[in-house]
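Just one protein chain is left out here, and the rest sit where they should.
Moving on to subunit A:
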C-alpha cells in the first residue's frame, strides 16, 4: 500500500488526434512500466474499433511507478477517459476519480470544442491542470500562439506549459516531474468506513465483470464483502489488483489508489458507473454525490439484412448489452424490414460503435433506420407518451402538443468558415447564444434541437468547414415545437421504416430529399411508381419513377433455353433480397442508402 503523499492520480484531456494516446504510451514506456518488446501503439485503447477510430470508449487505467528527481518513488495512476460527448457522464465520473489533469493541446492546431467540454469537466472536478503543448517536432508548431489561446479561451495560466513531442520523446521527463510536483496528492482516511467509486466496468469472458474503482476512504481486500449502494447488492471480492497496464493482483487497495475488483458479477448492468461501493457491515452512511443512471438519447432500429440472421442478431445484442449498461433494446417488427430491434444509445458515436461491432464481431449485415430522439407527446386527455419510434406516433387528432429535446452546442471554427457554420445552425433551427473570437478562431454557442443534429449535422459541419470545425454539445431540456410525422409512400403504400419526425418548416425539404433519393434507388418496374412524402393525408413532395420501357432478350433459340431458364432461376433467388411493398419490390440496398445518415 502506498502512502497518500506518494500517489498522484491524473487524467489526460485532449481533442481526438491531439496525441493523448501517444503521450500515454510514452509515459508508460519511459517509466519501464511495459517492456519495450511488449509496446504496441495506443496501448490503452484495447478494442479494435477504439484503436482504429482513435477514440476511447471505456475508461482505461494504468499504474506507473516513477522515481522522481527528488529521489522518492511515486505511484502515478492515469485514467484514460472517453473523450466523446456521448460519454459525458462517464467522463465526469472518471474526472471525479482523479485530482489533476494534463491538458494536451496540439501546438499546430490549438484548442478544439471537445477539449473545452472536457477541460470544463476537469475544472468542475477541482482539478489542478497542467497544460502540455504537443507535436512541437512539427514545423507548423506554434507554441506561443497556442499557449495564448489556452489562456484566452479556457482562462488558465499557460506560461509554464510543457513543450512535448510524444513522438520523439522531448519533454516526457518534464511531464512526469510536473505530475509529481504540480498535481496534488489525494486525500483520504484509511480508518474511515470503505468508500470507493465505481469508475467503470466491463465484461471479461474469464473473470466475469471487472470493476474499476477509486478508493476514497478505507481499504479493500480480497474476500471482503462489499455493498453497491445504488441497488444494495452484496458481492464478495474474489480478486483485486492494479493495471500495469495488464492486470496484476495485489492484496489491498487503500485510499487514493485506483485498481480493479472482480466479485462473481455476471452482468455489467448490475454495476453502475458512479455508484459507491462500501463494506457490507459498518459501511459508509452516505454515498458519493453525483450518481445518475445512464439514459439513452438517440434511438434507431437495427435489422438484419438477411432476415434469417435475426436470431444471430439477438445473440449479438444480448452479448453486447452484457458489457454496456448504457445501451437499451427491445424487439421491433417492421413491415419493410421484418424483425429487428429498437435500440437506444447515448449518442451517435455510441450508435455507430455498437453497429460496427455487431457487423464486425458477429458478422451480421445490418440495416440501420434513421436515428430518432425521444419526443414528449402530450395527449389531449392529459397523458404523456415518450415517443422514440416515429412509427408509434399516435393519431394527431388526439395530440395536444409535442416537445423535443434541445442541446447547447459549442462550435469552434476558423473565422473563414464562420459564415457557413452560422448558416448551417440557422437552417437547423438553431438559436445563437454566444459568439466570441480568440485570435483567428471563433467560438459560437447555439441552442439546437437534438433531432436536427442526429440527422446529418456532423457531416454537414465537417463538409462546410473542410473538417476544421470542432463540435460538442450537452442536453439542456425539452421545448415545444411544431413537430409532425412525415411518412413516405411508395406506389401509395406507406413504408414504415422510412417515416420520421420533422419540424413542420423543414418537412418539405426533408421530404423532397427523401423522394429524390428513393427515385434513384428503386429500380424501374413495368408500371410507373409514385414516390411521395406526406404529413397525414397531405402530400408534401412527390416524384414519379417512370415505367421500365425495354427489358427483353433479343435472341433466344434452341441452345438458349437452358441458359435462359437458369438465368430466371437466379433472378428468382435475387428477388428474395427485395422487400415487397404492394406491387413494388424495393431492394435492401435502397433502405440502407435512403437511411444512411451520412448522405
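Please note the rule applied: a contact is a pair of C-beta atoms (placed from the backbone, for glycine too) under 8 Å apart; a residue touches a chain by one contact, two chains touch by 3 or more; residues count from 1.
One rule holds for everything that comes next: contacts and distances are computed from a predicted model.
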| item | value |
| --- | --- |
| Options "Heme chaperone HemW", "3-isopropylmalate dehydratase", "tRNA N6-adenosine threonylcarbamoyltransferase" or "Arginine succinyltransferase": UniProt name of the undisplayed chain | "Heme chaperone HemW" |
| Residues belonging to subunit A that touch the chain removed from view | 525-527, 548-559, 561-562, 564-565, 568, 571-572, 575, 583 |
